[in-house]
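Can you keep this structure in mind? I'll have questions shortly.
Shown here: the complex without one of its protein chains, the others still in place.
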Amino acid sequence: MADLNIHIKDLHFKNPVTTASGTFGFGEEFMEFMDLNLLGGIFVKGLTIKNREGNEYPRMAETPSGMLNAVGLQNKGVDYFVNSIYPRIKHLHTEIIPNVNGGTVEDYLMVTEKLNETEGINAIELNISCPNVKEGGMAFGVSCPSAVAVTEAIRKVWKKTLIVKLSPNVTDITEIAKGVEGAGADAVSLVNTFLGMAIDAEKRKPILSTVTGGLSGPAIKPIALRMVWQVYQVVKIPIIGMGGIMNATDAIEFMLAGASAIQVGTANFIDPQVSLRIIDGIEKYLAGHHYKKAGDIVGQLMT
Amino acid sequence: MADLNIHIKDLHFKNPVTTASGTFGFGEEFMEFMDLNLLGGIFVKGLTIKNREGNEYPRMAETPSGMLNAVGLQNKGVDYFVNSIYPRIKHLHTEIIPNVNGGTVEDYLMVTEKLNETEGINAIELNISCPNVKEGGMAFGVSCPSAVAVTEAIRKVWKKTLIVKLSPNVTDITEIAKGVEGAGADAVSLVNTFLGMAIDAEKRKPILSTVTGGLSGPAIKPIALRMVWQVYQVVKIPIIGMGGIMNATDAIEFMLAGASAIQVGTANFIDPQVSLRIIDGIEKYLAGHHYKKAGDIVGQLMT
Amino acid sequence: MKQIRDFRVKAYDRLNEDNYIIELGCDEELPAIKAGNFAEIQVPQTADVFLRRPFSILDADHKNRSLKFYVKAIGKGTRKLGELAEGTKVNLIFPLGNSFNTDHIRHALIAGGGSGIAPFILLAKELKEKKIKTIFLLGARTREDVFLADEFAKYGEVLITTEDGSLGDKGLITQHSIFSKHDFPYDKIFTCGPDPMMKAVARIAAKKGVNCEASLENMMACGFGACLCCVTETLDGNKCVCTAGPVFDTKYLKWQI
Partner (left out) sequence: MKQIRDFRVKAYDRLNEDNYIIELGCDEELPAIKAGNFAEIQVPQTADVFLRRPFSILDADHKNRSLKFYVKAIGKGTRKLGELAEGTKVNLIFPLGNSFNTDHIRHALIAGGGSGIAPFILLAKELKEKKIKTIFLLGARTREDVFLADEFAKYGEVLITTEDGSLGDKGLITQHSIFSKHDFPYDKIFTCGPDPMMKAVARIAAKKGVNCEASLENMMACGFGACLCCVTETLDGNKCVCTAGPVFDTKYLKWQI
């Protein structure tokens, strides 16, 4: 059987399949559906320094081959995660990666410092691309100087693996990717959701309470794939790819385009066991094409 | 019956439903399917100064709720259009709007000047957003200064209605929209296709000969709708909206978000008669909601 | 224990043009199912429906390994679900959500508005088993919108209100005389239906000092607590209707009532 292991500095994925932040809760929601130890890693729901109630209902709209969400980083704050949630999931034999959010650089720093003290956490994902919060979030990720600034600040305090999650809502994602690489990121993850909107024509009203929200699902796959491929041409650090992955073929496409690992997001809602099927499918593909390890297909698109 | 007429300077659409450039040929391909005189207007296939063979086959990939194309502006040049095609379609009682393309500002100017001399053409659509050509195209549309420069240059020579077609592949589409408005555009049309990519995992190759192509269809609708709504907040000139419109409800959503008229693109491939159904549906909606004219719903989203 | 399981369409019971009961059967034994539980159904054979759709479990037949759902066709998914050929595979995640609390009740009032009747057949069965006296108050726009009244009659007295007076009392559910009568013998109200109606019922319950549980139908993306899309405001902040609900004690909800 092919070797599926992926190492990104302190981080060790036993296979390239991880779950995307905000689509997999804290893992516990899926325990009845699967053995979580089989996953490469779990990117848990976005954390902020304080408790956040998130946006008002309605927060969701279905769209063709996708969905919009406007959750707005509802979470009980990093302390609650560290003290109450993490102890319940730290025994899992899979990497648990917190997704770090903030309205200001200081916020990001404070969250990171709390996690610094938590044993067993080998990596954080810096979310500079959330389109659903009024302050911070995506604002950091759509300008290169601010993306660099927050990455540099966190790099100073976080010594283990630092993953920066990029926004697709930009003219040139390669510029931002190079910027955060220069600022010390160990990996980039992309993409977060696309800013979109849905309207109820009969009521003449937006469907989401926040008017706009983040688009995810297969609809965005072609754009996400293009971005991964573009970023792969310009950075040396590993890429964790995502955006509409529904099955193993999709995952393999992202890997061929340059992703060392992938995240499964919206697909979890439709088939909570989909990640296991994706792991199986990648194994079969590697075997069928006589590859020795998962890393052998990364970036191997013949153009 | 509600008044469906839309006027944009010299341009008069008898209803808000037009067909998108590159998806409706020169109208003739649809004559067997419908009475073209019923359409508000026809945006014909992109024109360049010289004959272009376009990109190599394969030029198309199906994606979830959408498609990628990499046609690359195949056309016989503006002279052929003016001398051979236009005489065959000028009798139609609908607006025929050429879509103007170029690799340099001079190219755009030369095409425009040829059209200047052609009677009956009341408007041109400046395509600064084609993602499928190596030179020019989208490059103009993703930077504000170059979008402004080409618009200003054309404005000097084209006195009738000037529509500038915007690229969605930007961080902030409102900035570009404001720029071209300032440069003298009479209207903006948005969106062109999103830069995307498709991969054949078994062959480990891109599906398109050009690796990347333009994503269209319902997949992009939520993002396109958001962009129309954002642009509506910042410009005073009319907006022609498009991106994934498949039925009357979609069209009405774009109008509520701020579009004075809409273009039907990819949907023409699946149902060549879809535009007529959309006109019908808009009429029914206006009647059902007791509106006197189509213009009354433009931008009437209650947020 | 939550299951992800393939079922097959066994039969439809067409109540009228837009309302139907769908019966789905499977091969394995059903898990325990409680009144109020729902299922996330993946609607097959359509390009229009991306996410699963949540439906209350109307009835569970453990012997025949089948589930029934009452569905009102209001959109793409609910229409398609009503058009499947017998034998079509339909995937379910179930049972989801919490359930009604039937402890310490002497006399229950069930108030179902419009299509908000689905969770009440299982509830009626549970109440009957517990020998709790139950009265059913069904409100609808017209007589054509009153469903399952005969079924409920098996479990207790059925009262009906219609807005146009075409069946039962004329008016809204909350205008029914049982609420204005001096004698209000009920010590628990269960309600499901349109939000304004549930709020009105909750208001009456609060006034009368009677405990009231409502089953909410918020928009859901997952149905099992992963997406945080389905929240409702409670005294403890935003809670997911799919995990903390769908049944809530109305006192706990931050409804402007």
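Order as written gives the chain letters A, B and C; numbering starts at 1 within each chain.
The working rule: a residue touches a chain if its C-beta (ideal position, glycine included) is under 8 Å from a C-beta of that chain, and two chains touch if they have at least 3 such contacts.
This one's a predicted model, so the numbers in the text were calculated from it and none came from an experiment.
Here the chain not displayed is in touch, across the complete complex, with B, C.
In the complete assembly, the contact with the undisplayed chain comes from C:Ala85, out of C:Met1, C:Ala32, C:Ala85 or C:Leu235.
When you scan B:Met60, B:Met110 or B:Ala153 for touch with the missing chain, the hit is B:Met60.
Interface residues of chain B with the unshown chain, by the touch rule above, are 22-25, 29-30, 32-33, 45, 51, 53-54, 57-67, 69, 71, 74, 217, 266, 268-273. Residues touching the missing chain, restricted to chain C, are 45-47, 49-50, 85 (touch as defined at the top).
In this section, only the chains that are shown with their structure count from here on.
Taking chain B out of the picture, touching still joins the other chains into one piece. With every chain reduced to the mean of its CA atoms, the largest distance from chain B is reached by C. Chain B and chain C have CA centres that are 47 Å apart.
Inter-chain centre distance (chain A to chain C, centres taken as mean C-alpha positions): 36 Å. Counting partner chains per residue, chain C has no residue touching two or more of them. Among the residues of chain A, those in touch with two or more other chains are 61, 63-66, 217.
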